[in-house]
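Mind having a look at this structure? Questions to follow.
For this view, one protein chain was removed and the others were kept in their places.
And now, chain A:
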């Protein structure tokens, strides 16, 4: 190859190798992932089968039965409801809280930078371990949060072990872990905004609420959208926090998609139903990720443009 190139910048031999080269470079990465595509297709097949690990002899195609039975299956509707509720609550609360914190820390100062770095720590904690930490703190016997709850008059507050507060508790852990994610993206967005519109508004004595709603928010929208969709994609698939905290319980209070599929597969060994659940979740995330990628690409182009 060296000999060919040394003649001129663009000889014909160079062009041929240039055609093959990128494929050679990206092929190994691709091959590793193709191995993963096969189970995906298998999942599709399973979802059209009556397949229980406990009764392998009865395995046969039942075509759409797994999906059709969902319509009349209250457990499925519960799964859908809890998943959407969980994703909706966490994302909205994290967005509001993250935006508020980002605004508080907007000004570059040593203290603000220090706080923003500290706030990253929950995000870097493994969600499963974060759930365990909260489980220790909400233990009815000695948990510090149970004690604090009793101080403000909530005697016998059961946190994750009571059906009425279980969702609240896991949402709280999710907020603890993931609010910093939204905060740090929006903070980077806020700090990258051009200063001229704000200076002009200050000169004209424009009220600050007007500046916020008419200048800051619209300019921040691409960042907000990307952060929100990113979180939504993650949150609708939440498994770690819920499984580590309650295993989907008490009862079926918290059987979100992935937890329900996991329990279906390993406890009731109903592979068909588990696969059908995952395909439905996949369809939801596929739809969301298409919207996400458009926004994400636009933002990425902009970031590269700045470089």
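The definition used in the following text is that contacts are C-beta pairs under 8 Å (C-beta built on N, C-alpha and C of every residue); 3 or more make two chains touch, one makes a residue touch a chain; residues count from 1.
Operating definition for what follows: contacts and distances are computed from a predicted model.
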{"item": "Record-based protein name (UniProt) of the chain missing from this complex, from \"Cation acetate symporter\", \"Carbohydrate ABC transporter permease\", \"Spore germination protein\" or \"Aldehyde dehydrogenase family protein\"", "value": "\"Carbohydrate ABC transporter permease\""}
{"item": "Chain A residues touching the omitted chain (full complex)", "value": "1-2, 5-6, 9, 17-19, 21-23, 25-26, 28-30, 32-33, 35-36, 38-40, 42-43, 46, 100-101, 104-105, 107, 115, 117-130, 132-137, 139, 141-142, 144, 147, 176, 179-181, 184-185, 188-189, 192, 202, 223, 226-227, 230, 233, 237, 239-240, 243-244, 257-258, 261-262, 265, 271, 274-275, 278-279, 281-282, 285-286, 288-289, 292-293, 296-297, 299-300, 303-304, 306-307"}
